[in-house]
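Here the complex is missing one protein chain, while the rest keep their positions.
Chain naming follows the written order as A and B, and within any one chain the residues start at number 1.
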Amino acid sequence: MIETFFNAAIMAQAWPIILAGLGNTLALSLMVVPLGLAGGMALALLSTLRSPWVRWPLMAWVDFFRAFPPLVLLIFLYAGLPFAGLELGGFACVGIAFFLNTGAYYGEVLRAGIESVAPGQIEAARSTGLTRLQALVWIVLPQAVRAVLPDLLSNTLEVVKLTSLASVVALPELLFQARQAQSLTYNPTPIVAAAAVYFLLLWPLVRLLSRLENRAVASRR
Amino acid sequence: MIQAKGIHKQFGALHVLKGVDLDVAERELVFIIGPSGSGKSTMLRCLNRLEVPTSGSVVVDGIDLLDPRTDLNHARQRIGMVFQSFNLYPHMTALGNVTLALRKVAGKSRAEADEIGHAALARVGLAERADHRPGQLSGGQQQRVAIARAIALEPRVMLFDEPTSALDPELVGSVLGVMRALRESGMTMVVVSHEMGFARAAADRVMFMDDGLIVEQGPPAQIFEAPLHARTRGFISQIQRH
Partner (left out) sequence: MGGWERFTETFLNAKVMARYWPDIVSGLGTTIELAALIVVSGLAAGLALAVLRSFGIRVVNWGIIFVVDLFRALPPLVIIVLIYFGLPSIDVVPSGFVSTWLSLALVLMAFSEEIFWAGITAIPRGQWEAARSTGLGFTQTLAHVILPQALRITIPPLTNRTIAITKGTALGSVVAVTEILGQASSAVSNSYNPSPLTLGAAAYLVLFIPVVVFGRWVERKFR
């Protein structure tokens, strides 16, 4: 058992490959989290326009990408678009897919945050002469983000985990590298190692979230 | 009916009860007063083992509550308790609140339990509210349902933990009315409360607790008109100023 799943010799051999994968996973996360946040922020700000011509298409957009499994979106971009002569490459496909998918999720979270801010806050800000946009940026958003911080963090955890999908389109992130090493060594140790790396990387965030969530539910009563 | 001896209770470094003795005779109504933090609620909660005393003994109706062989759930059926915050089950109707323990602990059939439950609700004047949920009842009505929940099990003793403190003043009377009727039916009662008028009219004995000890006790007239201790005098005059 230990020979099979925790083989030290193979571990030593695979370690540099795994490490390179970890680097790419981190780099990928640093790209897609801000991308998703930017998309989500745009959606949330748009949702403050009360016009039904904005609201309904916006809700349809968000629900569309929440219903669409991200892997299906990624495969569609990666394997479908080239038939139309659009060869984007794995990296760009991951970027677009994450922008659309995680943007929709971040958008929902931020929208809920904005809606949770008391309307009196905007009125107070406007009464001091701030414009609508200024009130939104300086008064509403800071409170909104604070109100939904646990949900934002939870979503970010999911986004970082989701970067493992990039392995399917051959981006050399952590899971892809581990599977390469596995097929080279005919031994599952590299995958176990990759799992351990993910766990060590994300455990602190999981612990933090668990605390925040318990508090959130408790305060609702 | 109740014999509690040498009750000590410590929460970590905090010494809440410092050796309290409490004897309550059958059909007696004992009233406990004292400033907040004096340990009176903790004392009451030791009498049905919601708190486990650090040392001492509690015997209710001949049953030793601190004996590990005692069937606690069986014993608790005979000791009714009414809480300051009612603690009704919000997802059940008034009747459901009253009959849950009848069915699950006393082993009654639904029909039997419903019959007893309706009777108990009638005793507290809420016969027509059987199908209402706690959220649809006023505070006073909720507290009366809570009393019905306890008396439906035909307890030998009733414990009241500040039953009127969470109520709007105009709703206090209806709860005290039910308590008075209970008293007249001969129920043994221990009441922690600041309702001095009720104590004067209904209590056999008033105990003043402070800092984890019983400072003095006696008939209501004595405690309210001629207390022996300065601390009791201070507390009484403070209460009566309100």
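Keep in mind that, in the parts below, contacts are C-beta pairs under 8 Å (C-beta built on N, C-alpha and C of every residue); 3 or more make two chains touch, one makes a residue touch a chain.
No experiment lies behind these values; they were computed from the predicted model shown.
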{"item": "Touching residue (missing chain; options B:2, B:43 or B:79)", "value": "B:79"}
{"item": "Contact with the hidden chain (one of B:16, B:29, B:65 or B:146)", "value": "B:146"}
{"item": "Chain not shown, touching residues in chain B", "value": "48, 50, 73-77, 79-81, 83, 85, 87-91, 100-101, 104-106, 146, 149-150, 153"}
{"item": "Interface residues of chain A (partner: the chain not displayed)", "value": "1, 4-5, 63-64, 66-72, 75-76, 79-81, 83-84, 157-158, 161-165, 167-168, 175, 179, 182, 187-188, 191-192, 194-195, 198-199, 201-203, 205-207, 209-210, 213-214, 216-218, 220-221"}
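By definition in this document, only the chains that are shown with their structure count from here on.
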{"item": "Distance from chain B to chain A - Cα centre to Cα centre, in angstrom", "value": "54"}
